[in-house]
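For reference, the structure discussed in these notes is given below.
A single protein chain has been omitted from the complex, and every remaining protein chain is retained in its original position.
Going in written order, the chains are labelled A, B, C, D and E, and every chain counts its residues from 1.
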Amino acid sequence: MRYEPVNSLESPRFSGVRTFMRLPHARPDAGPADGPDGVDVAFVGLPFDTGSSFRVGSRFGPEAIRAGSALLRPYHPELDLPIFRWVGAVDWGDVAVVPGFTEESYQRIEAGLAPLVRRGAVPIGLGGDHSVTLAELRAVAAVHGPVGLLQVDAHPDSWDLHFGQRYTHGTFVRRAVEEGLVDPAASIQVGLRGSGYGPEDLDQSRELGIEVMTMREVRRLGLDEASRRMRARAGDRAVFLSFDIDSLDPAYAPGTGTPEIGGFTSGEAVTLLWTLAGVRLVGADVVEVLPAHDPAGITAVAAANLAYQLLALVAWRKRRPARAS
Amino acid sequence: MRYEPVNSLESPRFSGVRTFMRLPHARPDAGPADGPDGVDVAFVGLPFDTGSSFRVGSRFGPEAIRAGSALLRPYHPELDLPIFRWVGAVDWGDVAVVPGFTEESYQRIEAGLAPLVRRGAVPIGLGGDHSVTLAELRAVAAVHGPVGLLQVDAHPDSWDLHFGQRYTHGTFVRRAVEEGLVDPAASIQVGLRGSGYGPEDLDQSRELGIEVMTMREVRRLGLDEASRRMRARAGDRAVFLSFDIDSLDPAYAPGTGTPEIGGFTSGEAVTLLWTLAGVRLVGADVVEVLPAHDPAGITAVAAANLAYQLLALVAWRKRRPARAS
Amino acid sequence: MRYEPVNSLESPRFSGVRTFMRLPHARPDAGPADGPDGVDVAFVGLPFDTGSSFRVGSRFGPEAIRAGSALLRPYHPELDLPIFRWVGAVDWGDVAVVPGFTEESYQRIEAGLAPLVRRGAVPIGLGGDHSVTLAELRAVAAVHGPVGLLQVDAHPDSWDLHFGQRYTHGTFVRRAVEEGLVDPAASIQVGLRGSGYGPEDLDQSRELGIEVMTMREVRRLGLDEASRRMRARAGDRAVFLSFDIDSLDPAYAPGTGTPEIGGFTSGEAVTLLWTLAGVRLVGADVVEVLPAHDPAGITAVAAANLAYQLLALVAWRKRRPARAS
Amino acid sequence: MRYEPVNSLESPRFSGVRTFMRLPHARPDAGPADGPDGVDVAFVGLPFDTGSSFRVGSRFGPEAIRAGSALLRPYHPELDLPIFRWVGAVDWGDVAVVPGFTEESYQRIEAGLAPLVRRGAVPIGLGGDHSVTLAELRAVAAVHGPVGLLQVDAHPDSWDLHFGQRYTHGTFVRRAVEEGLVDPAASIQVGLRGSGYGPEDLDQSRELGIEVMTMREVRRLGLDEASRRMRARAGDRAVFLSFDIDSLDPAYAPGTGTPEIGGFTSGEAVTLLWTLAGVRLVGADVVEVLPAHDPAGITAVAAANLAYQLLALVAWRKRRPARAS
Amino acid sequence: MRYEPVNSLESPRFSGVRTFMRLPHARPDAGPADGPDGVDVAFVGLPFDTGSSFRVGSRFGPEAIRAGSALLRPYHPELDLPIFRWVGAVDWGDVAVVPGFTEESYQRIEAGLAPLVRRGAVPIGLGGDHSVTLAELRAVAAVHGPVGLLQVDAHPDSWDLHFGQRYTHGTFVRRAVEEGLVDPAASIQVGLRGSGYGPEDLDQSRELGIEVMTMREVRRLGLDEASRRMRARAGDRAVFLSFDIDSLDPAYAPGTGTPEIGGFTSGEAVTLLWTLAGVRLVGADVVEVLPAHDPAGITAVAAANLAYQLLALVAWRKRRPARAS
Partner (left out) sequence: MRYEPVNSLESPRFSGVRTFMRLPHARPDAGPADGPDGVDVAFVGLPFDTGSSFRVGSRFGPEAIRAGSALLRPYHPELDLPIFRWVGAVDWGDVAVVPGFTEESYQRIEAGLAPLVRRGAVPIGLGGDHSVTLAELRAVAAVHGPVGLLQVDAHPDSWDLHFGQRYTHGTFVRRAVEEGLVDPAASIQVGLRGSGYGPEDLDQSRELGIEVMTMREVRRLGLDEASRRMRARAGDRAVFLSFDIDSLDPAYAPGTGTPEIGGFTSGEAVTLLWTLAGVRLVGADVVEVLPAHDPAGITAVAAANLAYQLLALVAWRKRRPARAS
């Protein structure tokens, strides 16, 4: 079996059960315990939203992103990259989370990703609220050790407690550092903006050792500088890239839980990602897609495109040795 | 201060901060510990939705019901009842629940309603998912002892466990019976329908001692019989009436979490409620309103009208002695 | 020129500039002063909504009704009536009302309809809020004298003042009686419902001499009785039929300004109208269509169908002598 | 492998790649040439909409129906029927139709269903516009010979030509009779209504030998009589049941291409279907679901429920011998 | 009582009766005649839309802006400003305007704001259509004398007559100059664009003495220059800042009455406002928010953020003396 999209010249793009990018669907409960061979990237739905503090409903995010991915094609023009020449990819279905129960859901996500990571596949999570990233990091760090965290987000998510609780979409970064899953020295948060509680909002991330580049700085210094800093921070470390869809402006991504105006355009976000070509991605996600607030489906289309950039980053890295020869 | 709606001939219905039916807003944290005098009915938002098993977002239900209530007027023509001649009512605001944490939220709901119930006011909850009703019943039963439960609903909500969990919107009825909050002999569920897991779906309620009248029976025997059975079951007991908006057909209430086709029209539902005039209501709620799936706002308008019928039932009861004289 | 719809077998229904039922468009300002010959019915947009007390925007009602009318076909099966064998009809465009200025708009509506009425055509107004009906009645009564008013509506609209003002969508009936435009003895209001200000709500219409049949009575006595009463009231008088779309339930007509639950289904409303076959219609309207609250367009489709029934009533009347021969 | 839905107590209903009712997904191109063993019913998406004469977009109907089917449960209470004790079912994916090319798409549909029908499975098509039914009938009649057609629909679809064309959603019934796929004597159309082109609209179906029961007759004679006539017509013949979602009222099914007001409620439609228990279904479909006009998703939920009734009819038939023993 | 938002760590942001930014609600009719002490800023809803010339419905603008303001937090990072250390703010509710009656509504708005302005509070109006600004200017100028007008808008609104009428959303600027409420020499209009009636469109504002900077000039000269010109024009004069939401591009603010493409992004607009830090604001508004055309709520979120910048400008000014010490 080839792990690539259905040929859209044979079956139209609007047909078929919806998998990400029309990739083969590998049921998590049907495959071998250690994951399939030949799979370099697995898209995994993480339909958990109990960690949301305002609007809720990103449990339907994976469904929406899959629907929004039907137009994606296998060649990446900016990178001149025929993706599936270099990698195989599947839609790994969703992890069976438990709505309302964060820690149990974390265990299920970690267990669901473990066989993939162990076999060397890169999981790309489709959220779900941002609290799921902690569980993904646990799965990834169990194999790769502490990773760099490249986070594109409107919010730092590095609070200690949220409503007195430790595990929410506003605290996952601090937990990840505390648990030794993330190496702050290889980590950066880009795109932070919006009103806050006080100057400590950003200081918290910085005190954890994570570099911070606000949206205001991105506007002043340019996208290229943002990309450069992310690459510099990552170096050749194993990194996890977490893209919160609320880093986009609400005009580009209305379907999210805690919108902040003044964000990236989708064109900028896509460029920011593919210009990272060369980083060593061992995991990634696109989170906080909330389709009930996305009447025209543009958030889902944008999220699918961003997940596609992440796939391209993995393919690029696989390709480089070949090109060197 | 008079606890009645703002005069809409002086200020237009679309103006002002949105309270239920344009009633005075009594902040829970601002009033005296035992609740205000002269308040017979308090509308209380219960914006909790962590108990939802499918679509989620009824935390915004109270906001939507308030917006949908602006057209309600003080005279009930079918009962020939000038409501505010007999009762005072306020919008008691929302209980500050904790999203993601059911038991802590239950404590806050119970604590939030306690002073109202102790002073003899009838709380009318605006949900929120159906899991909140257990907390309301705790508050009501603490003062009134076990109450009759008049439940209008598409689903029995009497499972033991849901995803292995005890407290969700699918288990609250069993918990309420187990905790001695509800007297099954004075209780009835009306409007049950839809596909199920097995014949035990309805047997579970019956085994708890609760009468069950399915939607199919309502269609065969008529609305009058449904009303008669509810009144017979209630007798002169203190009762709690819980109206799940999914008992309406999705054409009338698209904005809900677990829609089942084949339900009540809103006209039928309203009639079912006001023909209960005479029952002794000590608490009530309208739950499972999910505005993100209610693009035209008709669910919210229906829910507001149903909550208004509950208010009228309280006013009717207060009025009877006066009429007897 | 034939005043009938474009043949949909030659040009598809979704094509062409939108006129009501794809009828020829006769520009009010382009035709002869006294209106065209051969036109028995003229659909006239009345895009005025300054009389609205709650939601506003029915100025876009005529556009929406025209869009919703594209599927209407020329044969009425229940009446076995090929409509355009008996009547010619046009879309007369819109009257150029003045938003924000009720009395000036009234003058324009009256002046716009006058040439049509003088030549014997029946104007069918497409609203616009219900305040426009007073101006239509002025135009009709100027030729026909006081007419019977057959009003299908959730609200009586017979207040004296609304926010201290005389001309709004809540007062037009009283004004029409005061001005001698309407003969109360030939008039009836059907479908009234919803919460009110007091028992005087309905008494006001009755004191004006108008018969009232509430929705509750319709439910108890049946649609046939409602139709019978309307025909009895009309007798052979010249009548104006005013259909407020809020007489439909919000499930069937979410797109309106002051929704009341518990109304007619669209099937019932259509039946109520065509069973009036035989009444002498000299004017009619369908009002309060507010497309901004009609996300799926079902209100517009229903309104177009109701306007079509009104057209059929005129055609039926024209046909009867022919059949008698 | 068991051909039944995923257990929703183990994985939440909102999780996983969307198949109909969370059934196993059998890829048409992956299975054995003659279809799988143990599959009694196969849900098949038919995303073709080139036959639409007004609104278009039912190519996304299968996706929407799958999304709307997530709440369906395995036990049918009215029939006291645990469906999967008696039948195995799969989601067979979509046929790869060719948008814009009717006859080529017909060939693909017929070829896609043939292996299923040959092995005795009942295909339940998810449309797609009504033109697809002709191709389904070809596949079914190739094995079973001429079948009875039980059609629930607002329109007769028995025109000869539509815009001068032979194959559209308005002509499929005539073609099916001409091709000998349908036995008119075992066929009936129920629910016809709406304005027409002339009295010949219904005569055409009758002249083909098909019984016609209009919506007006259903309203006068009752649902039970409609069900009785359908059963009488079917007898013990092999029948194909085609449910056009526009037979529902637009309040219940706004998401369709040629809406007609005055239709069935979804509760009535469901009852009409399950009361057919006993008929010998060899094929069925639910068509004309157009999600772009279904903002709250209620059309999709209704369509999924209707498809579920069709599944129950197959299971009921399989069950009867067992019970007789 | 402290005039600051409810603590969102104690009660979640989605809970409670909706006031602007979760501020205390001071009922206009309940407070002392001259307004409360300790209130520096009062958000006041102005739900009037009779002055609208195209789409209408901004009477629901205040409700939507309040809902959109729930995510605002008390610290302004770009200005390093903890807002409520320096100012107290309340939600003053809505002025009870009279729909359909402009001049009477003007009197009510002026009377409603007068006690606030007299006590030194800065009113921030939440519109409503742009015609309300004239009444606000009357209230402000009555205390402060002629003010500078900083107007961010797609349209100049300086026509003499609109449909022959003097008071509409297209004429308020001219009226304000004629009435001596505005000092043209301290006034500027920024962001004008779109097709027009003739070159006189902009000349009219210039002839009144107001500086004009079109959107095309903003694009050529940059946002910094726009900000510089606004500050230069204002100097240390008392100024009123009026922000018409249609100055945003429709992608960022679809919910408005007369959309013009090619406008500001919300990020640009926010920057334009906070870089005015130092101007002496004595009144302000955000107008023309029309929620019925804002399906995803992004217009309301943007408007709330813009109103928040206005609040920050007042706080900044209050803070400066303290910092100087």
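Criterion: a contact is a pair of C-beta atoms (placed from the backbone, for glycine too) under 8 Å apart; a residue touches a chain by one contact, two chains touch by 3 or more.
None of the values given here were measured: they were computed from a predicted structure.
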item	value
Displayed chains contacted by the hidden chain, counting the whole assembly	A, C, D, E
Hidden partner chain, touching residue among C:98, C:122, C:154 or C:238	C:98
Full-complex contact with the absent chain, from C:5, C:47, C:123 or C:250	C:47
Contact partner of the left-out chain, one of D:59, D:193, D:233 or D:319	D:59
Contact with the hidden chain (one of E:38, E:262 or E:278)	E:262
Where the unshown chain meets chain D, residue by residue	49-53, 55-57, 59-60, 98-102, 163-165, 168, 292-293, 295
Contact footprint on chain A, counting only the chain that is left out	9, 12-14, 70-78, 80, 82, 249, 251-252, 265-267, 270-271, 295-298, 301-302, 305, 308
Hidden partner chain, residues of chain E it touches	53-55, 162-164, 193-199, 201-202, 214-216, 219, 249-251, 254-255, 258-263, 293-295
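Please note the rule applied: only the chains that are shown with their structure count from here on.
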item	value
Number of steps on the shortest touching-chain route linking chain B and chain D	1
Where chain A and chain D overlap in contact partners, by chain label	B
Of all other chains, the one whose Cα centre sits farthest from chain A	C
Same or different residue numbers at the chain A/chain B copy interface, by half rule	same
Chain B onto chain C, rotation angle from CA fit, given as a multiple of 5 degrees	120
Interface copy of B-D among A-D, C-E or B-C, judged by whether over half of the contact pairs recur	B-C
From chain E, the most remote chain by mean C-alpha position	D
Cα-centroid distance, chain A relative to chain E, in whole angstrom	39
Residues of chain C whose C-beta touches two or more other chains	53, 55, 163-164, 249, 251, 293, 295
Graph class of chain-chain contacts, one of line, ring, star, complete, other	other
All touching chain pairs, where touch follows the definition stated at the start	A-B, A-D, A-E, B-C, B-D, B-E, C-D, C-E
